[in-house]
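A single protein chain has been omitted; all remaining protein chains appear in their positions.
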Amino acid sequence: MTGFLWAIAQTFCVVLAAPLMAGWVKWLKCRLQNRKGPPPWQPYRDLLRLSRKHVVLADTASPIFRMAPYIVFSVTILAVSTVPVITVQLPVAALADVIALVGFLALGRFFLSLAGMDVGTAFGGMGSSREVTIASLAEPALLMAFFTLAMNVSSTNLSTVICQLAQRDITLYPSLIFSSMGLILVAIAETGRIPIDNPATHLELTMIHEAIILEYSGRHLALMEWAAMLKLTLFSLLIVNVIVPWGVALTLVPGDLALAALIVTGKLLVWGMILAVSETIQAKMRLFRAPQYLGLAFILSLLGMMSHIILEV
Amino acid sequence: MLIASLSLPEQVVLTLAALILLSSFLLLAQVRLDSLINTFALQGLLIFFATVLMAFIAGKYHLLISAALTLFLKVFFIPGQLRLLIIRLNIRREVEVIGNPSLIMLFAAALVLFSYYVALPIRELSLLSTRNTIAISLAVVLIGMLIVISRRKAVAQVVGFMSMENGLFFAAVVSTYGMPMVVELGIAFDVLVAVILFGVFFFHIRAEIGSLDTDRLNHLTEVEK
Amino acid sequence: MNALGATLFSPLAGIFLLAFIGHRRWAKTVNLLICTATFVTALLLAIEVFQQGPILSVNKLFYIDGFNVYLILLNAFVGMTTAIFSGPYMDHEIAIGRVDDRRMRLYYSMYQGFLFTMLMALSTNNLGILWVSIEGATLATVLLVSLYRTHESIEAGWKYFIICGVGISQALFGTILVYFAAVRIIPISEEGLLWTVLQQHAGQMDAGVLSLAFVFLLVGYGTKVGLVPLHNWLPDAHSEGPTPMSAILSGLLLNIALYAVVRFKMLVDPALGSHLAGNMMMGFGMLSFSVAGLLLHRQYDVKRMFSYSSIEHMGLMTFAFGIGGPLATFGALLHMIVHSLTKSAIFITVGHATHVAGTQKMSNIRGLIRTQPFVGWGLLIGTCAIAGFPPFGVFTSEFLLFTATIKSYPWLAPPLVLGLAVAFAGLFRNLQPMVFGEPPVGQEAVVANMWPVFVHLTLVLWLGIAIPTVLAQWLNQATIMLVGKGVL
Partner (left out) sequence: MDFTMALIIAESAVLLTLLSSVVPLFFLRRPYLQGRLSFLLLGISGLTACSGGGMALMLRTSEQMVLPIGLPWLHVFLRLDPLSGFFLFIVGLITFIAACYGPAYIREYIGGKLSIGPLTLFTGLFVGGMFLVLLAADAFSFMLAWELMSVASYFLVVFQHEKPENRHAAFIYLLMAVVGGAFLFLAYGVLAGFSDGFSFVAMKAAHLSPTWATIAFTFAFIGFGLKAGIVPLHVWLPLAHPVAPSHISAMMSGVMLKVAVYGFIRFVYDLLGNVTWQWGVVVLLVGSASAVLGVLYALMQHDLKRLLAYHSVENIGIIYIGLGLSMIFYATHHLEIAALALIAALYHCLNHALFKSLLFFGAGAILQQSRQHDMEKMGGLIKKMPVTAYCFLVGCISISALPPFNGFVSEWLTFQAALQGPLLKSGILGAMIPVAAAMLALTGALAAACFVKVYGIVFLGQARSPEILEAQDPSFGMQLSQILLAVCCLGFGIFPTWTVRAINGIPEGLLGTGLSSATDNGWLWLTPVNPQTASYGAPAVFFGILVCWLLVYVFLHPLRSDNRIRIAPAWDCGFGPLNSRMQYTASAFAMPIRRIFSFVWLIFEKVEPAGPGGRAHYILRIDDRLWLMLYVPIGKLMLKIAERTSYIQGGNLRVYLCYSFFTLLFLLWVIV
């Protein structure tokens, strides 16, 4: 039971901290571009302001449009709850493994895309179309990356995966290297970052995520934005905890947990820096270059799996 | 078995067989309808003689009935009918061009050889003195068929058809002293009816296409024209 | 024995009776009555055979056993149902002026003549009489084929006459050869063509002569069966004659020719001691089956199409008899029944359909289901049945046949199956637009009697679901006679 409480608390923390992660990356990026950006906690202000505002609903919108933010946000929370953040002793992780995690994200995206098409604007449809196209390539790559991990430790349970990886001696697994690279590439695509999408753009013809939520306002928009930040945090957590699993608490001892929290925060901050740097030095791709990018991710993941079977078993 | 060792009547039968074969060749070569029919009647006559001889050689006198039937049908009735028809259809003097006659003759000769080749194993079995004639009768049947194939005029085709019947009858007589009587009668009846029906058809064909050229009966086909 | 006499006598009497009264309006009723009488007596005959076993008449001229009794019954039955159909059909023909009184007399007389010769062919014990009867059947039908006196019908009649005449002469040569082989070992030469006698001595006859004889017989009777490449008369004759005649030609005559071939095969097999006869039959069967299946795709005339389907099925049966073995033989015997029932039902329906549309051209027959639902459905269901869909009997017999093929000649099974699919495609591609769709303007329903079709298809359905014991036993007896052992 305590496990469940810990899990809920942990999820709660991540949900609350998610805007900070997004703000941190944004702030860093501004600094790197020699601009004085908004402070890292700016997203909190935005969310609060948005949630106080009127909802202006398009007259052509259907109930799906109003349901979507809640569903997207809920399933993202659910997805977050299955990821070990500071401890692997997580009963929630047993409820849903990595495949289910991918499923949750897909469910969220399903409704997000529907919402984009609901009002009946050209932009919404365009955004949805691009979103599902990219997802349909990214999702298999993500699953492949996870499968490589799963085969490595013969489990699809994230807690078990991270636990096993953390307990191992440092060994150079080619499969893990490949799948990690794949995972990172997919994570960038899935969270709508450069070079696939630009979270800061509002240029109609290039945007994906922004095009979908164009018609949202007020608390609905707040939820959508928050969900996006949560997703960024989720993938960041996955990357830092799977690729660099050390530091995650293997038991529920308070001391270990505090240490783990510190280490995880540190890892996240570092990951944020890497993300900011990469976003600064790259430009956004044309949409039809995205398949090549994601194809690379897919090939990497697949190579990872192959090398696991060929070289490591 | 040498022909010299046979009795005279048997030698005569063999000679008749050779003549029958010759008449088949003649049928194949005839271009004028009236002489074609005459030749056919001649063939019937030869068979009649052969049958009568066989009846006496073997002492099977029921063969005489067959012989009489042959005489009536193949010598008088059928040629008579055909003659009547060609007179009524006014095609008595019609000449039919046979494409490549020498080739057909050669082919017919080859057929005789082939018949001999086919009948070889049977030959050994027969106790009858006239066993070699089986090959001849088979050749007559095959040449009859060749006549039907090579001729375009309906009358000539009928003559070819009847010449096949001649061959069959001859085969029955020389190999087994004829079929059981009831069968012989049945066959004769069928031939009779067939000839009448042929006559009916001549008129219909003539009425429909203006001649008896059966090559013009080619409407029913699967090939798109 | 009296039943047999009556069975043969009633059509014989019919020939002469109808030759005089055939043009009367009630001639169709007389025709039907005679056919019914034939059927009833055939039924009595069948019961007699069922109770007493094979019957040999006193003078050994007739012999009824398990093989031919069911064919006699089938003959009489299809003859009767076709007579039912023939009434309204010929009435319509008279109404549109295609036939006159004289031809009606000829038609009815020859209808009975045809039935008579076929019953004769089936019941006779003498192989010579068998030949005479089958030739007689040709002669009886040849004028029916050209009944309409059009260019096409005369052409068809002439081709039918000449091809079958020439073909059947070859069969006579074969018969002479059999007789030739027989008289050497049979004491009384007059009995040298009796089936019962020959069968007892089958093993002793000379193999060389018999193999030669079988070639002639196969080519000869095969012409009448409609085996490719001897089949050319068949589609012409079927398509140009009056439809009732097509129904009995397809349903009965082909069967009887095949019956003759099989009878001879029974003699030849023990003498040869090899599978030569079977191999030849398989070759012909396969060729017929595949060529007919392909040609189904090139049809424009509805009756012509179904006559190709007959060739296909005769090929299938010939193939099955060729395989030998109890399973295939039983299947082929069963197929004879179901094919003739189904095919005659189809021709009956087609007859009505051509009246509905006023033409035999398939491109002008459209939307039958709309214009006259019973005809449309009859045609559709009948074609489904003939294409081998369950629960109809054709499915059962084809099932047996295929399994037998796979057991004995597995490499032949794939082409067989391919041929089946090709034939099916050919049938249905033409059938669908005729039955379905919008009917053309002016297409009107006609007086049609669909009872024969209904009865036939019901019987075929019954045979598909369960085979009555009596029939199964007859078929089994025939199978035992043919291949030495049965399936039961």
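The first chain written gets the first letter, and so on, giving A, B and C; residue counts start at 1 in each chain.
In the analysis below, contacts are C-beta pairs under 8 Å (C-beta built on N, C-alpha and C of every residue); 3 or more make two chains touch, one makes a residue touch a chain.
The structure displayed is predicted, hence computed values, not measured ones.
Listed by label, the shown chains that the missing chain touches in the whole complex are A, B, C. For the chain missing from the display, the contacting residue among A:156, A:180, A:198 or A:241 is A:156, taking the whole complex into account. Here one chain is not drawn; of A:32, A:117, A:177 or A:244, the residue touching it is A:117. Check A:81, A:180 or A:236 against the missing chain and you find that the one touching it is A:81.
Summary of contacts with the chain left out: across C:280, C:302, C:446 or C:459, the touching residue is C:280. The chain omitted from view is touched by exactly one of C:36, C:232 or C:449, namely C:232. Listed by residue number, the positions of chain A touching the unshown chain are 48, 51-52, 54-64, 70-71, 73-75, 77-78, 81, 94-97, 99-100, 103-104, 106-107, 109-110, 113-114, 116-126, 128-130, 132-133, 135-140, 143-144, 147, 150-151, 154-157, 160, 204, 214-215, 219, 223, 287-288, 291, 298, 302, 305-306, 308-310, 313.
Summarising the interface, chain C meets the missing chain with residues 158-159, 162-163, 166-167, 170, 211-212, 215-216, 218-219, 223, 228-230, 232-233, 235, 276, 280, 291, 294-295, 297-298, 369-370, 373, 384, 387-391, 395-396, 399-400, 402-403, 405-407, 410, 413-414, 417-418, 420-422, 424-426, 428-429, 432-433, 436-438, 464-467, 469, 472, 476, 487-488. By the touch criterion stated above, the residues of chain B touching the omitted chain are 114, 117-118, 120-121, 142, 145-146, 148-152, 214-215, 217-224.
Definition applied: only the chains that are shown with their structure count from here on.
Each chain gets one centre point, the mean of its Cα atoms, and the points for chain B and chain C are 31 Å apart. Here chain B touches chain C in the complex through residues 118, 121-122, 125-127, 138, 141, 145, 148, 154, 157, 161, 164-165, 167-168, 171-172, 175-177, 179-183, 186-187, 189-190, 193-194, 197-198, 200-201, 204-205, 208-209, 214, 217-220, 222, going by the rule given at the top. The residues of chain C lying in touch with chain B in their complex are 61, 126, 128-129, 131-132, 135-136, 139, 142-143, 146, 149-152, 154-159, 161-162, 165-166, 169-170, 172-173, 176-177, 179-181, 183-184, 189-190, 192-193, 206, 208-209, 212, 235-236, 239-240, 295, 298-299.
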